[in-house]
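Some chains have been omitted; the remaining ones sit where they do in the full complex.
Naming follows writing order (A, B and C), and every chain is counted from residue 1.
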Amino acid sequence: MKMNDVEIEDTFAEAFPMYFGRILITAVTKRWVLASAQSATGGVGGASLIEAGIECNVDSKDSPDGRPGCIIMVGRTKRKELNRELIARIRNGVVPVPTTATFNAMPEDLTDYFVEIRNTPIQLFGDGYEEIVDIYGRKMYKIPLMDGFYYIDTKLGVKKGVAGGNFLIMGRSPAATLLAAEVAVKAIREMPYVFIMRPAASGSKVGGKTYRDAGSTTNERYCACIAEKIKDTRIPSDVRCVYEMIVNGLSMDSVKNAMKVGIKAATTIEGIEKITAVNFGGVLGGLKINLHDIL
Amino acid sequence: MKMNDVEIEDTFAEAFPMYFGRILITAVTKRWVLASAQSATGGVGGASLIEAGIECNVDSKDSPDGRPGCIIMVGRTKRKELNRELIARIRNGVVPVPTTATFNAMPEDLTDYFVEIRNTPIQLFGDGYEEIVDIYGRKMYKIPLMDGFYYIDTKLGVKKGVAGGNFLIMGRSPAATLLAAEVAVKAIREMPYVFIMRPAASGSKVGGKTYRDAGSTTNERYCACIAEKIKDTRIPSDVRCVYEMIVNGLSMDSVKNAMKVGIKAATTIEGIEKITAVNFGGVLGGLKINLHDIL
Amino acid sequence: MKMNDVEIEDTFAEAFPMYFGRILITAVTKRWVLASAQSATGGVGGASLIEAGIECNVDSKDSPDGRPGCIIMVGRTKRKELNRELIARIRNGVVPVPTTATFNAMPEDLTDYFVEIRNTPIQLFGDGYEEIVDIYGRKMYKIPLMDGFYYIDTKLGVKKGVAGGNFLIMGRSPAATLLAAEVAVKAIREMPYVFIMRPAASGSKVGGKTYRDAGSTTNERYCACIAEKIKDTRIPSDVRCVYEMIVNGLSMDSVKNAMKVGIKAATTIEGIEKITAVNFGGVLGGLKINLHDIL
């Protein structure tokens, strides 16, 4: 199968279920919104087992408090871990940032369950000075900070969604592959209910061949720079560079749609040879996303 | 004492010792450098007990591999925790980001000890395909990734420095206080060997009065929005807003110099009433930084 | 009349008719789109008699060539001047910027007339190597550049709209006024068919009192810093700073809506005393926009 003259391999991405919170951060200006969103979603990726990223910006005219905002998502595979992670990321990355507020942004019909703010480090931070108020048509905690009151919905919706939707961009030059990856990331960021952190240079396999105890190690079959030394390399002869795009989202459909849009965008860049995906024989989670099916 | 007509309270900031790593991240463009630096220093602050931030940009003409870069620092109070944190932040926030490399940026004469990359998740990620090479006049690990080789110095210097250098900006309006905080952050970022994450809205006290088991809770004495309800409030009558600036650095001198520059910058903004600092009766660490001494 | 406790003066803004072109610039990435949009709309304001600015971003999924884009507007009071200005700004600020294309973005039902690309410096730049092609469902010039073909619609729609819709934000501190101005600019940028360049510090009057031949001079009645010396000052006693917001748009309605949204946003910032507007006794153009009518 070809798209814009780029070969799409007949293979599947192996995704897996993950619990996600989805919140709207608002602040007095977009700059402070972004500072908070970057802080609250930072320090993840790699071997962290945490997924977190910015989904989209929200206009001031569309936010509950009439201020500019940004929707972020936080994900973990286990429910308890997600509950703790979501609270911690708000406590560390939103509460301290000037002028922020936090709204539950999980659509009601998508909500599997709620995380209560009560008895979390966020509520406890109030030390008895916090109260629950009716504001913006919602029930919110109102917690005194040094720069004014911080507001947060009393509960935040969580949904079991899909993580690890992925595709690989294989290019004939590092520059073309990098540009295609950038273009694909931006196209995916236009899609609802999904997020992508960045292109990943470090494709990994589960465990190690040489270092048996390592949790995850470089996926040598996709490293163009050592292709000639690897017997079962998956690098086509013209390919010099590969980036992995990892898409997380609230549903299989939203992930598939975003992958489709991202793949399409990547193939518009001259110098891309092939699109494929990675899977691990079902070890990771058993949600198959066949590239040919979604395009 | 007054500076630019702003009262500087005769008090001290209570700082404490912390171990810091200091690394230079380079990449093909400044954009990717920044993406990596933000990721590697994100998700901290608040109650995380981790300090991490960007110190400064480095011109391509001043970096070992001739590419643009950025120096970041990562800090924790315990040596073992710092060692693990530094490696984890590089593994999660630098290795996966396109085209990055990592150099030890701790000056030799400031280095207390080294963290070896050997046997960490970074080296192990190579799964036997990594090697140590002489390049840029250094010994570096060369680890194959999908987009090329990732280089990192074989060891990273750590220094026991100073965390929690702080001052409070008290303003007569939220806007003036926020602007003063922004201006102070930027001025501090011009200083060497220190970093500041952002202005903190959530000043905290150790433990809680109402919630005894809470680790840290809002410092109600510095919350202008509830000043009238707090008997021992520290809020002067004209003050409407407070931000805390927290400066970390490699030495007491560098922290003091940065605080001085930050305080000076804050006082240039019309609408600032007072500068003070927070301390906790020596509970936290016993490094006193007297505001009047440093100005 | 009050909005969020801020007095809205019962006065009117004096606007005037202006011809506007509205184009969509696309490029391979949003960064290059922005570089082009900034270049094409730069160097205006002040005494230039040219209005130009960014209206909004356009998602790649909503643009004719599937690439990210940005809509800009260019305005002049005389038709001939606008025709020349629009072409010059595209020739200087879009054509040279890597990977750009240019689409007419004036809605058909709003178009008063078209500027033809034929025989302009843009077509002539092709030196006979250009051709007209059918692409993206449109007729476009295809002009060879060093980095590939540049595409531009064969004609660009122009509409006689409204310039100089304005309001003044008067604040009790420079910081609050500046923040309110920033917030108002961002809110206005969410509205369709209008643009605002930036807050203006330099309010002007037509002609000069001391310097009779000067085209425009400082509007001393609105300068808080010399209010005590000016007999007919318009500065209320608590006001320390004023910014003017100038809104241009394709119709009176779009300008009024944007002014309304901007005023509302400005009044949410603590420290704003009053909103008013400037007019010149009808000298400028005679389109009155009464503040009380639009709110």
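In the analysis below, a contact is a pair of C-beta atoms (placed from the backbone, for glycine too) under 8 Å apart; a residue touches a chain by one contact, two chains touch by 3 or more.
Please read these numbers as outputs of a predicted model, since none were measured by experiment.
J.: Count every copy of the one sequence in the whole complex, not only the 3 placed here.
T.: This structure file describes a complex of 4 copies of one sequence.
Keep this in mind: only the chains that are shown with their structure count from here on.
J.: Roughly how many whole angstrom separate the Cα centroids of chain B and chain C?
T.: 40
J.: On a C-alpha centroid basis, what's the spacing between chain A and chain C, in Å?
T.: Comparing mean C-alpha positions, chain C is 36 Å from chain A.
J.: Tell me, which residues of chain C touch at least two other chains?
T.: Residues 179, 269 of chain C each touch two or more of the other chains.
J.: Could you list, by residue number, the parts of chain A that touch chain C in their complex?
T.: Answer in residue numbers: 28-30, 59-61, 66-68, 179, 182-183, 186-187, 190, 261, 265, 268-269.
J.: Of all residues in chain C, which touch chain B in the complex?
T.: Residue positions touching the partner: 31, 172-176, 178-180, 240, 269-271.
J.: Touching chain A in the complex: which residues of chain B?
T.: 28, 35, 38-48, 52, 88-89, 91-93, 95-100, 121, 124-129, 143-150, 168, 174, 177-178, 181, 197-204, 208-211, 213-220, 222-226, 229, 241-244
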